[in-house]
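Every protein chain of the complex appears in place save one, which is left out.
Presenting chain A:
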Amino acid sequence: MKIIEKDEKVKIHLKINGKDYETEVEPRKLLVHVLRDLGFTSVHVGCDTSNCGACTVIINGKSVKSCTVLAVQADGSEILTVEGLSKDGKLHPIQEAFWDKHALQCGYCTPGMIMQSYWLLSENPSPSEDEIREGLAGNLCRCTGYQNIIEAVKEASQKLKGH
């Protein structure tokens, strides 16, 4: 049994976008803040009640709101953020489709929205419009009205199937 006292810091290991990171955290520290401290500032904070999804990342293959996970809880896990999607400067098909379909304006929800789309399409490669809307229900957007995001996910779904 491992016990970490409240004033103590604990060393944690995270594999983020394929690279190993080690950092020391208080048990109360939220994963979203640790990711941002480590330089992954695409991971955004849009609320304090777990509704908005701007902090969505993929942890061990599952999309998760990183504001509702303690960093210590995520010790030893593999994390994918939007910084890890493009390969050698080439955009991932979901990123391309967001560009093509004008699926972002201020860009604040975009990293979380793209990571949730990434998980949605890995779960369901050919989602219907309803399934896309439901699949992104945990991600709020103030700018786009969602319509172009839906179009982008549809296009990304087509592109990914071609791969």
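Operating definition for what follows: a contact is a pair of C-beta atoms (placed from the backbone, for glycine too) under 8 Å apart; a residue touches a chain by one contact, two chains touch by 3 or more; residues count from 1.
The working rule: contacts and distances are computed from a predicted model.
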Tell me the UniProt protein name of the chain this structure doesn't show, selecting from "Na(+) H(+) antiporter subunit G", "Xanthine dehydrogenase family protein subunit M", "Coenzyme F420 hydrogenase subunit alpha" or "TIGR00269 family protein". "Xanthine dehydrogenase family protein subunit M"
Looking beyond the chains shown, say which of A:Ser63, A:Thr81, A:Gln95 or A:Thr110 touches the absent one. A:Ser63
Which parts of chain A are in contact with the chain that was left out? 1-8, 10, 26-28, 30, 45, 48-51, 53, 56, 62-65, 67-70, 72-73, 116, 119-120, 133-135, 137-139
